[in-house]
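Right, I'll just put the structure down here and ask away after.
All protein chains of the complex are present and in place, except for one that has been dropped.
Labels for the chains are A, B and C, by order of writing; each one numbers its residues from 1.
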Amino acid sequence: MDAGQQISGLLIIGAVVPLLMFVLLAFLGPRLGKPFASFPAIFGILVSFGCAALALQRWWYVLTDDERVEAAASAYSWPWVVLGDIPIRFGVQLDSLTIAMYFMVTLVSSCIFIFSRGYMSGHSDEVDGVSKYHRFFAYLSLFAFSMLGLVISDSLLFLFIFWELVGLCSYLLIGYYFDRKYASNAAIKAFVVNRVGDFGFIIGLGLVALFLKDLSIGGAIAAFQSQSSGETGLFARDTAINLFGWYVRGDIVATLMGVFLFCGCIGKSAQVPLQVWLPDAMAGPTPVSALIHAATMVAAGVYLVARIFPLLTPGAQAVVAMVGGVTLILAALMAIVQTDIKKALAYSTLSQLGYMVFGMGMGAWVGALFHLITHAFFKAMLFLGSGQVIEGCHHEQDMRKMGGLWRKMPVTAFTFLVGVLAISGVGWPGKNTTPFFGLGGYYSKDEILAVAWFQTYGLSAASDGHHAGNFRERATDPLTNAHGYDSVILAGYSAEEGQHQTAHAGLETASGLKSDASLQPWIPKWLVWLAIITAWITPFYMMRVWWLTFMGKPRDEPVYHHAHESPGMYIPLVILAIGTFAASWFLFRGLIVDAAQHVAHISKLVVPLDGHEHLIHAFSGPALNKLVWPAFIVGFIAAFFIYRRGLKLAERIIDLPVVEQFYWILWQKFYFDEAYNKLVLAGTILFSRICGWFDKWVVDFVLVEGCARVVKGLAFFSGQRLDAGGIDQVAENLGRTAFRIGDLFRAVQTGRIRNYVIYTAATLAVVISVMVWW
Amino acid sequence: MFTAIGLTHYLLLAAMLFCIGLWVMASKRNAIGVLIGVELILNASNINLLAFARYSTGGMNGHLIALFVIVLAAAEAAIAIAIVVNLYKNFMSVDVDKAATMKN
Amino acid sequence: MNFKYYIWVILLVSSAVLLCGGQTALAQESAAAAAIVPASGPLEVIFFWVLAIMIIGSALWIALTGSVVRMAVGLFFSFGGVALLFFLLQAYFLGVVQLIVYVGGILVLVVFGIMLTSSSPHVRYQVPRMELATTGLVSLLLFMVLGHVLYHAPWSTTGPQLPVSMNELGRGLLTDYLVPFELAGVVLLVVMVGAAYLARQEKR
Partner (left out) sequence: MINILGQVAEGQIWQPTLTELSYFAPELVLVATLLLLLIGPLIAGRGSGATLVMVVVGMVAAVVANLLVMNQVVTGPVSGLAPAAGHMLLVDNFSIFFKFFLLLFLLGVTVLWMVGSAATERNAPEFYILLLGSMLGMSLMVSTMNLLLMVMAIELASLPSYALVAFDKRNRPGAEAAIKYVIFGGTCAAIMMYGVSLLFGVFGTLDFTRIAPQLVEIFENLAQVPASKLALLGLALLAMGAGIAFKISAVPFHFWCPDVFQGAKIEVTTWLSVASKAAGLCLLLRLLQVLAGSAHASGHGFSAAFYLQVVTGVVAVVAAVTCLLGNLAAYRQQSVKRLLAYSSIAHAGYMLMLGAIVLTGDVTQLVWQTVVIYLVMYLLMNLGAFGATALVIGQTGSDQLENFTGLGRRAPALAAGLAICLFSLVGIPPLGGFIAKWWLLWALGQAAMQQMHWWLWALLLWASFNTLLSLFYYLRVIRQMYLVNDDRPGLKVPAGGVVLINVCALLLLLSGTLLVNPIRQKVGRYTDHIFGQSPASIVQVNQPQNISGNQLDGRSRERIDTQ
């Protein structure tokens, strides 16, 4: 058995064991009872973690680079079905990214599983006299299986299947307290909003199947390359593709395909405009928020973009960047005003996800994934810390009632602080443009920013230099997308070393581009500034959370009085805190860089860091050191001064005239929910009106007796509608519309055979009349 | 004006019988009445067949097909009457409106 | 107002339709008229009208009467009229079969059904007038469409066919139509079993 089979086998075993545990728990769970039901799940995830560790060891420390390529080729892959000319296989995508993600997921999951054992046993969770405890762990195990499956599958189709499975688990776990209205509403909202994104994803998959004829990731990428290279490919600019009857330019179709695939990420990673579900998802148990809605599942969207990155055209990539950029700043702004500790963390998660997506869009493949991993560690830790606080304070989530808790829960406070520092990007720049010391966020986030800065201003800076011609060469041909991008950048760097000397004067006039055009012509310049501004906001709101919770004077005596810390639960916190340090220093970056080299081979849109990072840092470093680095100091100090004495100063600031307006917009979450509510509600009502009209004038024309019933039904419906409010009504309204149409159909089924006969005869008569006289 | 009878006469007669048959089916509450409607419709298609055989195409085939239609009509009537009797035993009535407990 | 008047009105209208429709169709195809109209003597014309009025009239009576016994009587005239129409169409064998099977078989079956299923055969189930009118209108619409289509349709006019002899029919049944013929046997057998089973008094 060769290495590839060994490693992929380990990965598969690691994924399947939680599934077995899920089945076990589903059948035996109720009999195991409260503390014991968690053991199979924990056992399962520890086995997975063991497999992950073994696989990592084999892959990273035993195999050489060449052997890894061989091993990746010999990973397990089974044919599943051949449909038409598209073979569907289930196989393991074996590369460094898979290994890194797998290891991270199992490690974080293990910590959270262990944490949940204690955390969940403290909750009353009985429904109909039966404890749901086992169900929680069954769902968690199912989630672990699905997430690991998502990570390892090498086919877009299987990725989608697991994608849906994690969505299902998320739904089940958000709605874990389904006997509480807000939880079940949040679950439905998450499910419905995610479906919107998935719809786009399905369309993207369809386009991939249609044009690339291959749903495996590697195959699709290869086909994409061959189709978009040269001037005669399917995706060339001069190709007209018949798309559902319209002729569309090939490169536009390619862009559309990328954007549709990205829609999946918008839903799952909660990017604008589908971000509305994630804050509500905090209705689930805190470990769930930590695992699924912070560390792993929501990052799956970013993982997807990383996987399909070579399928993106520059246009699609710009869309990715813009969505990420808008998300990260909106979420950060909203995070400032949150008073619920979990919601504040949720918005910070949104913002960080925005960073990742933004990084992807900017070409910072390595930076984005690196941020994904470091973020997973510290955000899981932050959430578990908040869970500890909430548990300690008897389910009090309002930060306004906390304060001074560090005396009661020192370990939690300390680990939480580590998380705050990490997310704020605390670090110290070194001399040679490489960081001297820092925490996770400092490395990963600043890497994204550095690449983004380079992406935006690299060219204009370069145009001052002697190697600009090479960039210009690239820039003159923006539409035939990626050809030669890589070589241009690399050439640019080699030019730095003085090997290339190309005149650019003529080209500049020929292209008509201004001298400050960015490297990637579709990405606007202001985008990077959003990220930089957010980098200033982040430390402020994170420090605000920490300060309000742990420092200052206790603001609510009973809450403070009850607060306590249970030693059994902070061990995972400490492990994750150590992981936060470790993840930023060892291992993961190397793995991702290794993976990036393969991607950079294929996609010209990756800004390759490895080997050239010093160049980017040389370019971006000085600027960022001025623009971003001081942010955490200023943010911390600002937060300290505002919240030093509790909330009074903050309240006074809020009352200032302009701030007040702004605060309200933030507090209303930019009115996204309201807008959706209005739009969807209006659409639904319009639709139901149309149905009603049809009902009234078409059906009842034949069926006289049904008329009264319909009028009554309409009256009932409009009465209900007037009461409707809140986004939770959306799902309900959709459902109600379906029910309404269903009732319409059922109303025809009167049970009287005479009516059936005359309906049939009438239909025939009408159809024939139409046929004859039309 | 009354001098000749053509194919169209028969076809219109059959169409009339067809529509009246449907009307009977849709407007009778007595199950047997509804069955009578079915028989009228089947008669309509027989008239059609034989008229074609007489005036247009088909020849002998039309006669044979009509023969089979009659057989089918008889079979259908037999089973239908049996079912009506069964209905009567259960509901003590042949009112099809009463036999409308299952709906929507 | 009694239904009888409706019957007469509808009957008159329908006769007019038949008359005008049939006659203008003949007139339009005057070139082919010789082919499409077999030598029909005045007796045949008279017979057709009498039978048409008889068939349609009794069918309308069925549609409008509330008593199931009257329906059966109407059915008798309707079936009988159709049988006679078959004779008019020179389908003598079919006319006989129609008489035997329909009038002798199905009608008797219907009457048996009526007797078996009603404590009083004159029990009437009233249908709302509104519904009667609605369904009637639908049927009328259907007839208008059907009539329009059939009236305008160009029928192939290979000319009057010779009457089919019983000998030919028998041979047809045993050769070309052997399969349906056998199948008819199976149908009747299965139906007989089913009907007998359903109508049988269950032993308790």
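Here is the rule we go by: a contact is a pair of C-beta atoms (placed from the backbone, for glycine too) under 8 Å apart; a residue touches a chain by one contact, two chains touch by 3 or more.
Note that the structure is predicted; figures quoted are calculated from it, not measured.
Contacts of the undisplayed chain with the visible chains, over the whole complex, involve A, B, C. Contact with the undisplayed chain is limited, among A:R407, A:H564, A:H601 or A:R746, to A:R746.
The residue from A:Y76, A:F416 or A:Y759 that touches the chain not shown here is A:Y759.
Among A:V634, A:L649, A:L686 or A:V767, the one in contact with the hidden chain is A:V767.
Contact between subunit C and the absent chain runs through residues 145-146, 148-150, 152-156, 158, 171, 174-180, 183-184, 186-187, 189-191, 193-195, 197-198, 202. Residues touching the missing chain, restricted to subunit B, are 11, 18, 21-22, 25, 31, 34-35, 37-38, 41-42, 44-46, 48-49, 51-52, 56-58, 61-62, 65, 68-69, 72, 75-76, 79-80, 82-84, 86-87, 89-91, 96, 99-104 (touch as defined at the top).
Against the chain not shown here, subunit A presents residues 27, 79-85, 87, 128, 130, 161, 202, 206, 210-211, 213, 223, 226-227, 230-234, 236-242, 244-245, 247, 735, 738-739, 741-746, 748-749, 751, 753, 756-757, 759-760, 763-764, 767-768, 771-772.
Throughout what follows, only the chains that are shown with their structure count from here on.
Separating the CA-averaged centres of subunit B and subunit C is a span of 7 Å.
Centre to centre, using the average C-alpha position, subunit A and subunit C are separated by 72 Å. Centroids built from CA atoms put subunit B at 66 Å from subunit A. Each of residues 754, 758, 761 in subunit A touches at least two other chains. Residues of subunit C found to touch two or more other chains are 131, 135, 138-139, 142, 146.
Those residues of subunit C that touch subunit B in the shared complex are 14, 17-19, 21-23, 25-26, 33, 36-38, 40, 42, 44-46, 48-49, 52, 55-56, 59-60, 62-63, 68, 71-72, 75, 78-79, 82, 85-86, 89-91, 93-94, 97-98, 101-102, 105-106, 109-110, 112-114, 116-118, 125-127, 131-132, 135-136, 138-140, 142-143, 146-147, 150-151, 155-158, 160-161, 164, 168-169, 172-173, 176-177, 180, 184, 187-188, 191-192, 194-196, 198-199. Those residues of subunit A that touch subunit C in the complex are listed here as 702, 704, 754, 758, 761-762, 764-766, 768-769, 772.
Within the complex formed with subunit B, the subunit A residues making contact are 746-747, 749-755, 757-758, 761.
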